[in-house]
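Missing here is one protein chain; the remaining ones are kept as they sit in the complex.
And then chain A:
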């Protein structure tokens, strides 16, 4: 799981997606695409952004939520706390590779 978080954060587009979700939680794929292009000039295909979201979801950094016929994406910062306590509070260290 920790490995997935580092991998997810290693990509600048995925970091931008997280930036935009900090700005506002609960976005549709349409809104995420629009924000990436207008705020960051990132004109990626919808499929490419879907794939980035899948990587973020696998790392548990993004939760997708279905509400009726809609699908929204929320930020989950919990995995971030797990990776920084390793250096900030070494006493709390569990088993970090």
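Here are some notes:
Throughout what follows, a contact is a pair of C-beta atoms (placed from the backbone, for glycine too) under 8 Å apart; a residue touches a chain by one contact, two chains touch by 3 or more; residues count from 1.
Definition applied: contacts and distances are computed from a predicted model.
For the omitted chain of this complex, the UniProt record lists the protein as "Glyoxalase/bleomycin resistance protein/dioxygenase", which is one of "ABC transport system permease protein", "Tetratricopeptide repeat protein", "Glyoxalase/bleomycin resistance protein/dioxygenase" or "RNA polymerase sigma factor". Across A:29, A:42 or A:58, the residue that sits in touch with the chain not pictured is A:29.
Where chain A meets the chain that is not shown, the touching residues are 24, 27-31, 34-35, 38-39, 46, 69-72.
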